[in-house]
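As you look at this complex, bear in mind that one protein chain is not there, while each of the others sits in place.
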Amino acid sequence: MRYPFPVGKSDFIQGDEAIARAAILAGCRFYAGYPITPASEIFEAMALYMPLVDGVSIQMEDEIASIAAIIGASWAGAKAMTATSGPGFSLMMENLGYAIMTETPIVVVDVQRGGPSTGQPTLAAQGDIMQAIWGTHGDHMLIVLSPSTVQEAFDFTIRAFNLAEKYRTPVVLLTDAEIAHMRERVYIPSPEEIELVERKLPASEEEAKLPFGDPHGDGVPPMPIFGRGYRTYVTGLTHDERGRPRTVDAEVHEKLITRIFRKILDHKDEIISYEEFMLDDADVAIVSTGIVSRSAIRAVKILRERGVKAGMVKINTIWPFDFDYIEQLAERVGKIYVPEMNLGQLYHLVKEGANGKAEVELIAKIGGEVHTPMEIVERVVG
Amino acid sequence: MIIRGDEPEQLRLLRKLYKPGNYFMQGNEAVAYGALFAGCRFYAGYPITPSSEIAETMARELPKLGGYYLQMEDEIGSIAAMVGASWTGFKVMTATAGPGFSLMQENLGYAVMTETPLVLVDVQRSGPSTGQATKGAQGDFFQARWGTHGDHPIVAVSPISGQDAFWETIRAFNIAEKLRTPVVVLFDGVLAHTRELIKIPDVDEVEITYRKLPQNEEEAKLPFGDPHGDGVPPMPLFGHGYFTHVTGSTHKENGLRDVYTPEVHDRLVRRLHRKIEQNRHVYEKYEEHFTDDAEILVVSWGVTARPALGAVLKAREEGIKAGLFVPKTVHPFPGERMRELGKKARVILVPEMNLGQMILEVQRYVNDDVILRGVNKIGGVPLTVEEILREIRGVA
Amino acid sequence: MMYMKSAYEIRDKYLRKDMLPTIFCPGCGIGSVLQFTLRAIDDLGLNQDEIVWVSGIGCSSRVPGFVNFDGLHTTHGRALAFATGIKLTNPDLKIIAFMGDGDAAAIGGNHFIHAIRRNLDVTVILINNFTYGMTGGQVAPTALKGLRGTTAPYGQFENPFDIAGLAVAAGANYVARWSVFNYLQGINSIKKALSKEGFTLVEFLSPCPISFGRRNRMKTAPELLRWYQKITVPLAKAKKMPPEELEGKIVIGEFADRDRPGLVREYEAYKKRAKKMMGWEE
Partner (left out) sequence: MAKEIYSTYPMVKYLRKEALPTALCPGCGGGTVLNAFANAVDGLKLDPKDLVVVSGIGCSAWIASPYFLADTLHTTHGRAIAFATGVKVGLPDKKVVVISGDGDLASIGGNHLIHAARRNIDITVILVNNFIYGMTGGQVAPTTPFGAKTTTSPYRNIEHPLNISETVAAAGASYVARWTTAHVYQLIESIKKAIQVKGFSLVEVVSQCPVQFGRRNKMKEPAEMLRWFLKNSVPVSKAKNMSPEELEGKFVIGEFVNRQRPEFTEELNKLIDEVQEQFGLKEV
């Protein structure tokens, strides 16, 4: 396999470019998109690479069509991705729910920018955290990842594909304009160095007949993709294990939806990822995600120099959120600070997790600039 | 229409058309009549179960009142047309269900950002996706709060009966007009299709609010300023020669775009939040039953509040000290009151027709010494008094 | 007279027995159009395992559930966008999009014209019944002036869409329209559509006596069929009629039959060109 970019070595590239290269190496062979700042460079890179690796890159008439096309492609057997930003992400909400309901593995990248509405198209924000979790209607479960460096943008994209394939679910990669447009040194591994997960396919006729069943007990049914003679029927309506619409049967609905929750929540340990820094003896914790974590690490170092026993947690998996871990953390430290580039979103999750066991304080910043380490330090030392 | 000073004519028509009295009607119809009484004279929508009867009632009644019913090409077009009409002075509404609500999210954010008063009724049905199209649910609780991208505040009310739907719709319009903001009515498929005896009042019993208009040229020049200190700028409507510029991009007080200056964004978005936060008295509303001495506090909302009340009453008969707290305005959540009540309770039960959404709001305001438990049911069948009572007994 | 298999043979061969009966009301035209489509597939001898049925939301969109093929029942209006992903990923699959008028022309109007513009290789079978049947008979953008629906209780005042006409203007390879009354022409058109590259459309005027007919003084399917006979004008005849006379009429026939290259072929050439431009291939 020949790649249209160097592999097995480092390169100095933008976050958007890193995401595109990671997707190609993860085996993504279908990309559908629509231009939007600051995600367009992902699309432009995919447009350049896809035809060369015998994949498809197509520009659809809008974001609704883009996510629709990748769901179709996934059912035809391809690993598929789209990338967008706030306004486009809002438009995708209906079909994101469809992907959850039909258990379609796809990766959706949301490069966050200042909002609401068209807001600040070129500037970074973290205002879509709650939207990624709650944006579509009805009870639903999905996976949301959040990188803090260009290298992580690359690594998490590969992880996003692996999780999507493994759990037959849409995965949202929530990054921001800052990481998307920042250039950093990134190690692009060669294919042998990358561990890829492929979706389970039906091992027998029996399994193929239950595209929404649970033959292996892990909540994840094998996916009988189109064109293999399985004659699969896929619908966003409430359906039984065979995929037949059963829209007035409460039990069928409950069984389906709880399995969709279970297949992710039962594997929380594997899906959830966070990193701790200097937390062992800390009595003040900073919890942050994405680009802000970089200022937070620096802030912790400054605070330590000043004699404050500070530590921090970088949240890599935003959803499912590890409420239990935050509760344990709250028991260990007296106070938790949550710096984020919005007026309080991750803060809500942390507060729920802390369960009243520690004081939780929000350090909000909006307008497009990342917190400086000193802004965090000053809030902590008062 | 009504806002332009032809109230006498509108009152004459309302009186002539709708005699006060008790009528046997669906919750959806109650919403529609509430809107008509609140002064809504523009409706743009798209067919979707279980909200269609609202559109059908509006299509039948609005022309009689000289108002406009538009069926747009989709839900995105519907909310867009509403925003346009609102800027010409109309009180506007649309109704939809989950899938349509998902489609409206982008323009809902636009309405928040441009401070456009409108009322959006989401008749919740069982999801995700197309799910159970004809069945009720309460699964869009957090979508209403967080469904559009970016930092944004939102006001959402949730009626607990057909009669309540009539009044809560009127209240939604009043909040929207008073605070120049979109208001979501979180209704549901169960109440929407339940027929009940609903009292239509005399028009004089209905208090309605109108949006603030600019008092002078100066005010009109700052359509996104805060001349009165309440965070709510007067709205210089189109067609009055104000040359207003309205944009969903980050803008200054005069409406002109400035998408690069962090301070401008900070000022605007923080005011949008402050406007909602500091005017709690305009929208905060909840119901309480036996909360004074409740050891077991049931917190519920919307359609589930009714069986919850039934269960609490029965529990009291059995001597269990149960109480009920029902937020009627669910977003912003009445957190302070929740905190006070949470201090007194030993156990808090949160029954809802989803896998646990409002319970997360409750959790933020109670300490860890309270036992907090969800009573969840999905599949389209409402929780029963018996089911909730069983849970109450279980912790009594 | 050509030999026709019995409806039972067609049913047994192509329908999922465990899904029957269908949800369609008595007198609904969807069953007829479904039968035309299955007969066309049968006559052409197409491989059942190489066809995917795609649909959106509405009565007609429930069809992929009843036929024994791979099927993707999607969100409202978006079927053709989903189809784009399937077709480009696996070009060996033939795609049939079974759509209603509200789905294809109201909420899905944009995907419709853009799929045509791209010349996506898909055959659209479109049920036009002037109404939203599933949600209770609201007026559709295809409804002729004066027709009633639950959201047009005083008669439709908007101008109607001519879906076939729009498809021709947007550049579809094959476009035909019939009423379910014209069953032979209908089957032949579907066969032609399924045999061609690129975007093909066969639109059917199809009775919905329950949600539409009842509100328009045509309570039964035969009444609706008679009405179709009255309002439809064959293309050859329509060409000689002035616009005023055509007001309130619907033209039927074959409107376009051309051979622009389909999206799959264009994309294959594109991949070759890309590799050549990058010096990967001669």
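Per-chain residue numbering starts at 1, and chain names A, B and C are given in the order in which the chains are listed.
Here is the rule we use: contacts are C-beta pairs under 8 Å (C-beta built on N, C-alpha and C of every residue); 3 or more make two chains touch, one makes a residue touch a chain.
This structure is a prediction, so every number in the text was calculated from the model and none was measured.
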Omitted-chain contact residue, chosen from B:32, B:48, B:70 or B:157: B:70
Contact residue for the chain not shown (choose from B:47, B:89, B:136 or B:307): B:89
Option from A:36, A:171 or A:188 whose C-beta touches the chain left out: A:36
Touching residues (missing chain, whole complex) on chain A: 33-37, 40-41, 43-44, 47-48, 51, 57, 59, 61-63, 87, 117-118
Contacts of chain B with the absent chain, listed as residue ranges: 9, 12-13, 16-17, 42, 44, 63-64, 66-68, 70, 72-74, 76-78, 80-90, 92, 106-107, 110, 238-239, 241-249, 254-257
Touching residues (missing chain, whole complex) on chain C: 106-110, 113-114, 117-119, 141, 145, 154-155, 157-162, 165-166, 168-171, 260, 263, 266-267, 269-270, 273-274, 277
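Basically, only the chains that are shown with their structure count from here on.
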Result of counting contacting C-beta pairs for A-B and B-C, higher pair: A-B
Approximate Å spacing (C-alpha centroids) for the pair chain A, chain C: 38
Chain B and chain C, separation of their C-alpha mean positions in angstrom: 39
Touching two or more other chains - residues of chain A: 64, 94, 98, 235-237
Multi-chain contact sites of chain B, meaning residues that touch two or more partners: 99, 129-130
Chain A residues within the chain B interface of the complex: 64, 86-87, 89-91, 93-94, 97-98, 100-102, 110, 112, 114-123, 125, 127-128, 130-131, 133-140, 235-238, 247-254, 257-258, 261, 327, 342-343, 345, 348, 351-352, 355-357, 366-369
Chain C contact footprint on chain B (complex, rising order): 45-49, 52-53, 55-56, 59-60, 63, 69, 71, 73-75, 99, 129-130
Residues of chain B defined as touching chain A within the complex: 76, 97-99, 101-103, 105-106, 109-110, 112-114, 122, 124-135, 137, 139-140, 142-143, 145-152, 247-250, 259-266, 269-270, 273, 354-355, 357, 360, 363-364, 366-368, 378-381
